[in-house]
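We show some of the complex, not the whole, and keep each chain where it was.
Chain IDs A, B and C follow the sequence of writing; residue 1 opens each chain.
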Amino acid sequence: MSKEKVVLAYSGGLDTSVCVKWLQTEKNLDVICVCGNVGQEETDLEKKRQKALSLGVLDCKVLDLRDEFSDEYLTHAIAANSMYENKYPLLSALSRPLLAAKLVEVAHEYGATYVAHGCTGKGNDQVRFEAGVLALDPDLKVIAPVREWDLKCRPDEVAYAHEHGIPVPEGANDNPYSIDDNLWGRAIECGHMEDPWNEPLDDAWTMTKSPENTPDTPTYVEIGFEAGKPVSIDGEQMKLSELIIKLNKIAGDNGFGRLDLVEDRLVGLKSRECYEVPAALTLLQAHKALEDLTVEGDVLRAKFALEQQWATTVYNGKWFSPLKAALDAFMDETQKFVTGTVRLKFFKGNLTIVGRKSPYSLYDYGLATYDRDTTFDEKSAAGFIYLDTLSLKTWSKVQGPGSGIA
Amino acid sequence: MSKEKVVLAYSGGLDTSVCVKWLQTEKNLDVICVCGNVGQEETDLEKKRQKALSLGVLDCKVLDLRDEFSDEYLTHAIAANSMYENKYPLLSALSRPLLAAKLVEVAHEYGATYVAHGCTGKGNDQVRFEAGVLALDPDLKVIAPVREWDLKCRPDEVAYAHEHGIPVPEGANDNPYSIDDNLWGRAIECGHMEDPWNEPLDDAWTMTKSPENTPDTPTYVEIGFEAGKPVSIDGEQMKLSELIIKLNKIAGDNGFGRLDLVEDRLVGLKSRECYEVPAALTLLQAHKALEDLTVEGDVLRAKFALEQQWATTVYNGKWFSPLKAALDAFMDETQKFVTGTVRLKFFKGNLTIVGRKSPYSLYDYGLATYDRDTTFDEKSAAGFIYLDTLSLKTWSKVQGPGSGIA
Amino acid sequence: MSKEKVVLAYSGGLDTSVCVKWLQTEKNLDVICVCGNVGQEETDLEKKRQKALSLGVLDCKVLDLRDEFSDEYLTHAIAANSMYENKYPLLSALSRPLLAAKLVEVAHEYGATYVAHGCTGKGNDQVRFEAGVLALDPDLKVIAPVREWDLKCRPDEVAYAHEHGIPVPEGANDNPYSIDDNLWGRAIECGHMEDPWNEPLDDAWTMTKSPENTPDTPTYVEIGFEAGKPVSIDGEQMKLSELIIKLNKIAGDNGFGRLDLVEDRLVGLKSRECYEVPAALTLLQAHKALEDLTVEGDVLRAKFALEQQWATTVYNGKWFSPLKAALDAFMDETQKFVTGTVRLKFFKGNLTIVGRKSPYSLYDYGLATYDRDTTFDEKSAAGFIYLDTLSLKTWSKVQGPGSGIA
């Protein structure tokens, strides 16, 4: 009788390589690896595939997901000005559901009973993988080897690897940081930074130059948007994945895009995180600037609260959910006229929005100018204020300062 | 029989000087001027007082409001991370209610029937003045000469001034910008910037150096907070007004604190605004970083929505209102443990938070570290995820991807 | 040269009849009347048309809007569980935008420059008419005769009518109440009820019987919904306008559907209002009961806040607005599976939901039952609680009861 099958989210690193063996040995399963290219730095995926095959997996599928990631995931994040806790533009939370969807697809293709991932029990990604998988196929079973096994630290894993003939790269223990990255940026955890009072060391950053080492003259860039989606740089149309790659370079070379913050993980603890998100932060700021020009004020203010809800929902792994779908419906409706151009200035770590224009601009010079000889009916203000303050006047007389009792 | 009296918010500039004459002439009122020092650049207030007296006012009161402004107004703004439309840390909206309160005090002192201000009918400040005054004394009547008179532009006002013997300063027509400033920053409107596609010219900025002209080495600063209030710089305790003045200098000299944006005025139109808010932005970012460390996650996320409500309420002139009071009660409760130190790095227009510590830090190294040999119970994650995804699994089977109908 | 034209929202009553003459006389305009049937009680519209023609109007269009009102307006109200200030299911706020749309259509048809309505300056409806008209055609000009003229009370209007040959119905001064009604219910204002301590008199109510005078046995009704829209009563499919008329009768005969409350008008004052909304309240309660069964919990809770925003937006007259459109997009997405049947019991003024079922029910007996021998994994609860309370435990130790300082 053939073994049951498990589809493993495989990165080629030590953790998931050990997972392969552990699933084969401890769970007696046939393993199929899925390795997705979402734009991470290290992309010799063929080498990773060979490594997986050498470990005796049934198959190792290498998928180029960069366009699907850009077009189906990042566009929604941009529309929602995705910013968890008002400070962090999501990163792993955006790629995990896409990877979960691919795990489910491959599980169906191979008739697998299980899906597995290499996440620990302390982080967010375990929830994102599992919520993604279960929302798409609630009958699949999930295995999280790292939560189950008794390998307590990296040296334990290295020992296990040696014992089971898993190739361990030179210096596997050297990198002090835990990294996750994709097109949208790079998360850096652990090491020296686990004390939130410590300034990150220079070696933590790879996508962005230190502002000290950047050009002494500013770089100007114009980004074009259509219905909320970035479509061009300096007038040159390009697909979103290319635009992001190009913008990561421009912004990173000018030292823009570093974040250093303490965030609340969904498992209920605070965590110090550093991120490099040059293109992401640039596009979000440009997008917001264009929204400021083209989205009606009541919508803009209502959208803020829903943006937070969107970001929290996605951060918490509920990408495939009816709440996310309903929030997206709201967002999509607001993006129809977010079309135009935003002019940006990069200089030594700064990004400044210096201009924005749109065929659908709601900025009306004749109304806004303080030049007073225009069509704006200034006398109407008295009537406006009479009614706008009516409730306050009544309150003041009865309960407030005008009542003598407060 | 004596004339009725009006208390005028007086800045010493052309607008309010013309108002004095207009109130005397057109309305036949005795004028009392109130001139408040909230930290604006131009503070030769004695000279302004003399000018007012030369115009025949009954009195001109010059009030140093810097400490009251800092301690009773800016502290609340900091607690609420005051940021209108998530981008602008309020400015005039914070000083106007204080000035309104002083107008009411002086009106009561002099038995005045009227209060007047020099705002136009297109802006926010008219509402802030009037809502402030009426909330404190709904029986006072407000006059807004600029909305009533037929002086359509600055040259009209200059002509009126010449006609009525009002001294007009040299170059009164030269400054292309309309400025309002106080301790918390400086708003720059009009001129070249009324086209939102135009980059602001260098002459617009006075509190902040261009990043190009700032030191080539970073400046590190440590700001101490107690219960949400900034109390020290680099360990030196000082009162808030001093701390802000000092920080405006440090941040401004490093080129930090410029904003360029399109905002929605409460009167329903979009307006391009530039701001210099070096100390304000610095303190808000430092305060938020300390909150991230010391405020429990559920509170933090609930607070975001209320911060937006606070900012909109205050932007719209409802400082003295029961809603503002209730929001402040919420905010105050959240600030009890926002005590600690934030380490900042300024460099060529950038501000980076590089460290934060607190005796009440909720960051728990033992929980957060990915070193796995700690007390965190990783196996509990499976149970957590089982329940956390239960609702999604049911949804998927009946209505979602698992149902075959969606 | 021909006169300019005005399109008047015409009800056939005293107010709008006087408006006709006033617009002809004082404004020298040609008047076109529009009289919409949105299901109000008094519907001898042909008689009203003849009256208008006798006043010399250019035309009087009588429009049967009941189906458009039901299908394009009330369905959205149901999807949003429309309930202003959590207590009042909107009424005039739903019909006014439809009437405004018709005014604009007729204005375009006749090349009219003006639109007029008979609302006072103290109420909500003036804003709803004008915001509706201006959102659809911002170039139209609005005239509100009642706000302009100096007829201070009803007797003044009667005198004006006599003077200008306007027929005044017998007893025009007798009805102590001001009424507005449509399919969705009936608003009763003024008279005895202007003191909020007074109990409404029996003569205020016409759609609902007093519970004292209703049958001594309960009436059971089953309402069918498809994708959030009511489609059947007791299994009989019918169009929504018919369903509402039938349900107004059933509920009203059982004494259900009276509201007595104090609400906040958008003009900033509190107002005591009585409403009869038998079908409206019934459908909203049935709809909510079905949502409770078919809408996932996170969506349900997120929807509450947006329902309030929807109701306030519509109450304030912003039916045709980008915010309303974005909120509707959210609502629509949530209604896809709100399909099923709700069983209701009417008895002496009570409505009780006694059953609900759906092919898309998210209620899962196997999960919900307290019978313990099911597939629910109870042991997972410990893991869930470990993480669910992690943040509270940390808080308690550092800042809360466990810290010894709080």
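Criterion: a residue touches a chain if its C-beta (ideal position, glycine included) is under 8 Å from a C-beta of that chain, and two chains touch if they have at least 3 such contacts.
From a predicted model like this one, the values you see are computed outputs, not experimental measurements.
Chemist: Please state how many copies of the single repeated sequence make up the complete complex in this structure file, given that 3 appear here.
Modeler: Total copy number for the complex in this file: 4.
In this text, only the chains that are shown with their structure count from here on.
Chemist: Same or different, please, for the subunit A to subunit C contact, judged on whether over half of the interface numbers appear on both copies.
Modeler: Same, since over half the interface numbering is common to both chains.
Chemist: Fitting on CA atoms only, what is the rotation between the copies subunit B and subunit C? Please report it in degrees, nearest 5.
Modeler: So the angle, rounded to a multiple of 5, is 180 degrees.
Chemist: When the centre of a chain is set as the mean of its C-alpha atoms, what distance in Å lies between subunit A and subunit B?
Modeler: Their C-alpha centroids are separated by 31 Å.
Chemist: Where the centres are mean C-alpha positions, what is the separation of subunit A from subunit C, in Å?
Modeler: 41
Chemist: Send over the residues of subunit C in touch with two or more other chains.
Modeler: Touching at least two other chains: 296, 298, 387-388, 390-392, 394.
Chemist: Along subunit B, where are the residues that touch subunit C in the complex?
Modeler: Checking each residue of subunit B against subunit C gives 294, 296-298, 336-337, 360-362, 364, 367, 377, 379-384, 386-388, 390-392, 394-395, 398-399.
Chemist: Subunit B touches which residues of subunit A in the complex?
Modeler: It is residues 85-87, 120-123, 126-127, 130-131, 134-139, 142, 144, 147-148, 151-153, 178, 189-190, 194-200, 211-212, 216, 258, 260-265, 267-272, 288-289, 292-293, 297, 300-301, 304-305, 308, 312, 318, 320-322, 343, 345, 347-350, 352-357, 361-365, 367-373, 376-382, 384-385, 388-389, 392-397, 399-402 of subunit A that touch subunit B.
Chemist: Where on subunit C is subunit A touching in the complex?
Modeler: 264, 267-270, 295-296, 298-299, 302-303, 305, 309, 313, 318, 321-323, 325-330, 332-334, 387-392, 394
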